[in-house]
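One structure, as structure tokens, below. Some questions next.
All protein chains of the complex are present and in place, except for one that has been dropped.
We call the chains A, B and C, going by the order they appear; numbering starts again at 1 in every chain.
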Amino acid sequence: MSPDRGPLHVAGEVLSVKRIGAHHHVTVVAPGIAERFRPGTFVVLTLDDAADTARLQPRSFWIHRVRPTGSHGATIELVVAAGSRFTRRLVALPQGSPVRVTGPLGRPFAQPREPVSCLLVGEGYAAAPLFPLAERLRERGCTVSVLLAAPDEAHLLGALEARRTARSVTVVTADGSVGVRGTVVDALPELLTRSAADVVYAAGPVATLHAAAAAAEQHGAWSQTALETAQPCGTGLCQGCPVPVVAEDGVGRLVRACTDGPVFRGDRVRWLEVDAR
Amino acid sequence: MSPDRGPLHVAGEVLSVKRIGAHHHVTVVAPGIAERFRPGTFVVLTLDDAADTARLQPRSFWIHRVRPTGSHGATIELVVAAGSRFTRRLVALPQGSPVRVTGPLGRPFAQPREPVSCLLVGEGYAAAPLFPLAERLRERGCTVSVLLAAPDEAHLLGALEARRTARSVTVVTADGSVGVRGTVVDALPELLTRSAADVVYAAGPVATLHAAAAAAEQHGAWSQTALETAQPCGTGLCQGCPVPVVAEDGVGRLVRACTDGPVFRGDRVRWLEVDAR
Amino acid sequence: MSRDPGPVTGSDAPVLVASGCGGTGRELDALGGLDGIGGFVTRTITLDARDGGPRPRVVESPSGFRYAVGLQNPGIDGFLALELPWLVSRGIRVAVSISAASLGEYADLGRRLGRSPGVAAIELNLVPPDAAGAGLFDAREPFQAARVVGAVRRDLPAGVQLWAKPSADPGRLAETARALAEAGADAVVLVNGLPALMPDGRPAGLAGPAIGPLALRCVHDVASQVPDLPVIAAGGVVDADDVRALLDVGAVAVQVGSALLHDPTAAARAAATLRGDA
Partner (left out) sequence: MSRDPGPVTGSDAPVLVASGCGGTGRELDALGGLDGIGGFVTRTITLDARDGGPRPRVVESPSGFRYAVGLQNPGIDGFLALELPWLVSRGIRVAVSISAASLGEYADLGRRLGRSPGVAAIELNLVPPDAAGAGLFDAREPFQAARVVGAVRRDLPAGVQLWAKPSADPGRLAETARALAEAGADAVVLVNGLPALMPDGRPAGLAGPAIGPLALRCVHDVASQVPDLPVIAAGGVVDADDVRALLDVGAVAVQVGSALLHDPTAAARAAATLRGDA
């Protein structure tokens, strides 16, 4: 791996934590990582020395935004749904708190060489990696349509920002508090037709990814899905994140979500077995 | 044990941390503990839930001062020499941080029934329990002389405060930065004579306690020494704090520093064996 | 087994204080640490008083403690005179832990405790991990452990239970447990502190949450492979969830040790939470 592309393990520092809706946007000074970022990659964080904490497992987070040249040095922004013990501690950290960051990790979204039509489908905080993707796609001359979903307005990520980049933005919420009441599954068929998408990029819960991959296939589009599943290490060391796929040779195989993914071609994942394994 | 004398295990809260010289004075809201306090007792603190921390051992601290009826409820004040991992974390805690407090623990200084002459000998932060003792002794009509020692001025505890309570205050520092250049051992003989002490109360490192106990005996005075030795639990459960003593029946025995002490009659401790065990 | 020894705990929650982690009982009681507890296991008592080992005796270890107390105790006479009466008057169910230098000494200790009113059970500390070289009977081999059980069982009144706490050696636990059951143990206590070293190289026990998943495996294996023998679990228990996990894999009761050093009310709180469930 060439030195400017590979991941780094660095001593980072919390620059800010901002609550937006139900999420916390955590900005971390993480030298080198911003520069290497490509959309669809993630970082893993640890907060404590191994000698002090009873909980050694790092946690994975999508990179939502990077600023390679901010006034505080290179920063990355994460969108955190604070619920678990780890995430509650993370969002409570005061500015300047140390945090170890490893990344960018994993395979990014594959981007088309031609200026094609792209539909980006994101649900909740997991939509985070789609925003930098949208920018890069637009830079390449692609037409970008976006479908954002969430249970309610508070959990909807970045609708305003999406409108700046995308040609069309559709919002669906389960409770109808903003956009159309409904789900990704409801909205997809029409959107795929309307956007004449060549590629679907999806990020969200497994059920949503599965639906997006299936719908894409039905419409003759490629799909790229950003899978989120338990990752004990995130760095490819432990084999704790098996994903059942069909490889290029047509043979079924278990690969690692963290290193062989987290972005997979939607038609390669054996979706029905994802939860079982 | 009657309910208003026994120790409590309570959820406390940091009220303030003030740096004074080389020490940090940590005030903790600890309902019930202030009310039960007697000079010479201590508390043990833990900062984390057992599920989160790799370090389960509580740490012991002398109670330096109590305010049973402050505006924030009953508080206790501790003098912390921040050096270890635990103490550095403790003094960095922001106001309102939770801290579990168990206390008051251990046997306090025995106080004379008659208004006798008392010499209080304290070294460094360990002098902490002598200040409330001095007040109580004065209330009982005792004559109180104080000898305070430290390596230097920054490590000297409470000389000003001592002058308010005591008839005479002598200060010795190893570097002579304040008071007389010298050690407790140098200063004791003359002071014992001058103060005509009936009882010596000592708090400090083992060598200082040993010297105080020996000098007291030579002058025909009683001594009470507040022993500080490693205490894995502090609550009498683990037998990790053995102290070799000569019991009332003249027989040698190992007792627990935390529960059978930490204050011992100076003539009962087999000083030469204290470190060995 | 032919005898029905009755339940291993009192009527309260199936939560006991583990040997060596509850002082004399009085210190815990002063903090409410015995409230609602199903029983109290004393630290290990020997025939003669023992001074125990040098310092440090208990040091932090990642999510646990290493201990090398070396069986400091007042001997059976001191215990019967100074400690048992308080425990009995407190009305708590008492199990007395013992270790000895020979089968004869074991039998002797058993007889004396068996006729002491208020002793509900004897717990045999068969292989203290911190007592190598302390001159104890070597009960590491299953058949030797069984001989200890046999020696104490013979003269023990029917009303006093006999619990055996073998070495925490996952490899041969089922085999050991079978031998203990056949020799007449009413229950097996799993696990003792694991064999470890102090930082200065002395043999030690390793205890605390660190060893919890191993205790879970040992309890599961013995409970499923030797179903007739009740298992009293110990190892890493901090709260009611840990107790439940051990009951779920087959323990009849659970002891709390190291957690008390961190929080002396841990066992009482776990017991209260469990009662809240019922």
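The definition used in the following text is that contacts are C-beta pairs under 8 Å (C-beta built on N, C-alpha and C of every residue); 3 or more make two chains touch, one makes a residue touch a chain.
What you see is a predicted model; the values in this text were computed from it and never measured.
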| item | value |
| --- | --- |
| Displayed chains contacting the withheld chain | A, B, C |
| Contact partner of the left-out chain, one of A:Gly12, A:Pro39, A:Pro58 or A:Gly158 | A:Pro58 |
| Residue touching the undisplayed chain, where the options are C:Ala49, C:Ala101 or C:Leu214 | C:Leu214 |
| Identified contact with the non-displayed chain, of C:Gly52, C:Pro128, C:Gly184 or C:Gly236 | C:Gly236 |
| Footprint left on subunit C by the chain that the document does not show | 61-64, 66, 140, 167, 169-172, 194-197, 199, 201, 203-204, 206, 208-214, 216-218, 220, 236, 245, 249 |
| Touch residues of subunit A, complete complex, unshown partner | 1, 6-9, 46, 50-51, 53-58, 100, 102, 230, 232-233, 235-240, 242, 254, 259, 276-277 |
| Absent chain, residues of subunit B that touch it | 51, 54 |
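Assume only the chains that are shown with their structure count from here on.
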| item | value |
| --- | --- |
| Interface with more contacting C-beta pairs, comparing A-C to B-C | B-C |
| Euclidean distance of C-alpha centroids - subunit A vs subunit B, Å | 56 |
| Inter-chain centre distance, subunit B versus subunit C - centres from mean C-alpha coordinates, in Å | 35 |
| Sites on subunit B at which at least two other chains make contact | 50-51, 53-55 |
| Interface hub residues of subunit C, defined as touching at least two other chains | 62-63, 209 |
